[in-house]
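This report refers to the structure that appears directly beneath it.
Only one protein chain is missing from this complex, and each of the others stays in its spot.
This part shows chain A:
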Amino acid sequence: MTATAAPPQAPAPAGPPVHKPSVRKRLVPYWLLLPGILWLLVFFVLPMVYQASTSVQTGSLEEGFEVTWHFRTYWDALTEYLPQFLRSLLYAGTATALCLLLGYPLAYLIAFKAGRWRGLLLVLVIAPFFTSFLIRTLAWKTILADGGPVVGALNAVGFLDVTSWLGMTEGDRVLATPLAVVCGLTYNFLPFMILPLYSSLERIDTRLHEAAGDLYARPATVFRKVTFPLSMPGVVSGTLLTFIPASGDYVNAELLGSTDTRMIGNVIQSQYLRILDYPTAAALSFILMAIVLIMVTIYIRRAGTEDLV
């Protein structure tokens, strides 16, 4: 604290003023960084190092684990649990796409058309966060119950025949199928898509729309050539905020899914807590991290993110 306090006014030295900032002044940015860096060091870097070490250990709970640089664990884990990896990416990808489809129109509406309802609508978007993640997910079990009105209606219009044919549902039910898991993921992560979309849409100057109109652009063209490109930062950060946590999620698959909808998060949990195979659990986490990192890098490069929010 003392170092960041303003230095006492020293008597001005004779001669022309020197423009070189004092050492103390140059250190200010580092002092400002310090809390964040310490936080990251303790809660991110240290656990990462610990997990990295665990992933190359071998042993058992009784005998203890020793670092043996057993990198094969990575290969074994990847080949063994490839289906769960692919499934996680597929579910997370589908949920992200659904979030974008559902979230974009809503964010657009709130940003441009909502008028005085804007504040209320934004509160409604965030409202689900006031209840716990678990409760919200459990509520879906009631909504999608086998004999419930939702499933009844979907059955009546033949929707479930289509999803059954696609392998997303099982007979007349939605619960304990991939569709239920994807629905749960979509629902739980939707606000993470809407909020960044809203914040980047809201910043667009509406006079640009008028200008485009003056240049005889039809509304669809205005959207395609002006609005959408300008909202790209929101799209990119929204998809990242949805996709990354969704691919590691295990709660939705646990509560809404069945044996063949288990995602990689479930495997990691089971390896860590049930089988007590800490190296495999750590290796799986690193593989997931690597896959997501690579996908995100490629995505960001292609999408361009000069001014990501």
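Keep in mind that, in the parts below, a contact is a pair of C-beta atoms (placed from the backbone, for glycine too) under 8 Å apart; a residue touches a chain by one contact, two chains touch by 3 or more; residues count from 1.
Throughout what follows, contacts and distances are computed from a predicted model.
Per its UniProt record, the hidden chain corresponds to "ABC transporter substrate-binding protein" from the list "NADPH-dependent 2,4-dienoyl-CoA reductase, sulfur reductase", "HEAT repeat domain-containing protein", "ATP synthase subunit b" or "ABC transporter substrate-binding protein". Within the set A:Leu175, A:Ala246 or A:Val292, the residue that contacts the chain not displayed is A:Leu175. The residue touching the chain not shown here, chosen from A:Val67, A:Leu101 or A:Leu166, is A:Val67. Residue in contact with the omitted chain (choice from A:Val28, A:Ala52 or A:Leu101): A:Ala52. With the whole complex as reference, residues 49-50, 52-54, 56-57, 59-67, 69, 84, 138, 141-142, 145-147, 170-171, 173, 175-176, 255, 257-262, 266-267, 269-278 of chain A touch the missing chain.
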